[in-house]
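Could you have a look at this structure, given as structure tokens, before my questions?
Apart from one protein chain that is not included, each protein chain of the complex appears where it belongs.
Per-chain numbering from 1; labels A, B and C assigned in written order.
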Amino acid sequence: MRVSRLEAFSDGVFAIAATLLVLELRVPEDGHDLPSELLRLWPAYAAYLVSFLTIGIIWVNHHTLLEHCRQVDRRFLYLNLALLIAVGIVPFPTALVGRYILTDGAATAALVVYGLGAILIAVAFSGIFFYASHDARLVGDVAAARRIRAEGRYFPIGLAAYAVGIALAFVAPTASLVLYGLTALFYALPILPLPDR
Amino acid sequence: MRVSRLEAFSDGVFAIAATLLVLELRVPEDGHDLPSELLRLWPAYAAYLVSFLTIGIIWVNHHTLLEHCRQVDRRFLYLNLALLIAVGIVPFPTALVGRYILTDGAATAALVVYGLGAILIAVAFSGIFFYASHDARLVGDVAAARRIRAEGRYFPIGLAAYAVGIALAFVAPTASLVLYGLTALFYALPILPLPDR
Amino acid sequence: MRVSRLEAFSDGVFAIAATLLVLELRVPEDGHDLPSELLRLWPAYAAYLVSFLTIGIIWVNHHTLLEHCRQVDRRFLYLNLALLIAVGIVPFPTALVGRYILTDGAATAALVVYGLGAILIAVAFSGIFFYASHDARLVGDVAAARRIRAEGRYFPIGLAAYAVGIALAFVAPTASLVLYGLTALFYALPILPLPDR
Partner (left out) sequence: MRVSRLEAFSDGVFAIAATLLVLELRVPEDGHDLPSELLRLWPAYAAYLVSFLTIGIIWVNHHTLLEHCRQVDRRFLYLNLALLIAVGIVPFPTALVGRYILTDGAATAALVVYGLGAILIAVAFSGIFFYASHDARLVGDVAAARRIRAEGRYFPIGLAAYAVGIALAFVAPTASLVLYGLTALFYALPILPLPDR
């Protein structure tokens, strides 16, 4: 399979999942005091921002990985499909967090679900990352495979951060959301150098 | 018509239909006991998973077929449009199943509709599959056409599985959904070998 | 501007507008007698079918036109944007028709709006069609420009059909929807021959 069509489908899911997030910003039913109604929606804005950032950064890393691949096989396709299933679900935990982060009792569940969703994505992404680099066949170049594999050491850091975020959800839900945002930014660090072409 | 633009439009519909599925995961209105509210949504998660998997696997097979095609003609375009109309509707039966699989009486109707939708897709996909291979014109190569045609013997298996799923809907709706998921996995088997490029 | 990026953006809008149509198929709130609830939704299924078909066929004709174009200029881009604005609105009249075609009094308004939307699309499409062919600059070939221009004689037929559909809306709303569907099929006739490449 040509890498380009895999990218096209994946880009579609990434872009749609990110753009659907806006549907969770609900117009207040009651416009009587619209300015304060809008301010009270801040958790929804924060969740939108963290989730769009997360998906955008996954997109950058996904395409960087694929730029190193000369070809993909069927197993890669299905690992990639698992990643897309995980990314496609993001609007749901985002909506949960936007709605319940200020509700005692419900906030913890919302942020635990958010963290579990993030872990799902990180695991699926690690899957295609390690599969692509486990031998040099897909990347077509031993040096590139070794470099990709070496970068794999960063993944446990992200997973650990999400686990801490889930723990934080029980004591400080807002801090938990902040941590999820920071973890996205951590993944924004150059995991793989961009190829020069 | 260039195959590439047909792919772009088809990929768009596949990716959007799959990503819209998440909109059927509704945030519980009542956050009083959010953890158990979220657990009670399991049919919606299961339906999301089965449908995303189904669309993803159709996408893989669709692109594999198109990789074998050197060109497409207008009739192919309209057969492909029929497939997209069938794929685009998937979020509707998915929502039905997610909502009603545990409701006595309604569950059967929901899973029958789901199975009919799946049959519609399988028939439309068979249509473009056989049309592309019925002579060597589109695939541009007699050997490839014969190989595609030979693989066509797998389609009746999928159709039979969906028919059994519809029958199961009357006695065990949950088993019916499981069967739909397994049928998707069956289609994940390599129907056509991926071209090497 | 490269024609390919214009196509990518246009394909995106076409694919999304078509796939969003499914959101108008609402899961019945009451599953007490789900089979008959689902049957009562037939106007929504019919509207889905007619609109998806219409968008799909516009897509085919749009890409066929663009295959004849060697380049596009800024004016072409804005004419194309007008077409996309018209296509992007399709889910709204579709929802109107699906909801109100059986409601005395409201049905006429719903189908008039549907017809006006279709006329908007036809006019915008004629716009880019005639602009592309009015001199040979964009298509880069006098013979192709003349052929495109000659095909322009079919547009008034479509417009007339939509006008009749609007008139029919006042006496027989269902017949009006049927006519809109048939008009889409009329546009499916080969307006422009597909280039051979």
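In the analysis below, a residue touches a chain if its C-beta (ideal position, glycine included) is under 8 Å from a C-beta of that chain, and two chains touch if they have at least 3 such contacts.
Everything quoted here is computed from the prediction, not taken from an experiment.
Engineer: Need the list of shown chains touched by the one chain that isn't shown.
Structural biologist: The chain that is not shown is in contact with A, C.
Engineer: Of C:89, C:123, C:164 or C:178, which sits in contact with the chain we cannot see?
Structural biologist: C:89
Engineer: Give the residue, chosen from C:38, C:60 or C:110, that touches the chain omitted from the document.
Structural biologist: C:110
Engineer: Out of C:13, C:34, C:128 or C:188, which residue would touch the omitted chain in the full complex?
Structural biologist: Among C:13, C:34, C:128 or C:188, only C:13 touches the chain that is not shown.
Engineer: Since one chain isn't shown, list which residues of chain C touch it in the complete complex.
Structural biologist: Where chain C meets the chain not shown: residues 1-2, 5, 8-9, 12-13, 16-17, 20, 23, 71, 73-74, 77-78, 81, 84-85, 88-92, 95-96, 99-100, 103, 105-106, 109-110, 113.
Engineer: Can you name the residues of chain A that touch the chain not displayed here?
Structural biologist: Looking at chain A, the ones touching the missing chain are residues 7-8, 11-12, 14-16, 18-23, 25, 27, 31-32, 34-35, 38, 48-49, 52-53, 56-57, 59-60, 63-64, 67, 188, 190, 194-197.
Note that in this section only the chains that are shown with their structure count from here on.
Engineer: In this assembly, which chains make contact with chain B and also with chain C?
Structural biologist: Correct list: empty, since no chain touches both.
Engineer: Can you work out the whole-Å distance between the CA centroids of chain A and chain B?
Structural biologist: Roughly 25 Å, centre to centre.
Engineer: Whole-Å distance, chain A centre to chain C centre, using C-alpha means?
Structural biologist: The separation of the two C-alpha centroids amounts to 36 Å.
Engineer: For chain A, jot down the residues that touch at least 2 other chains.
Structural biologist: None at all.
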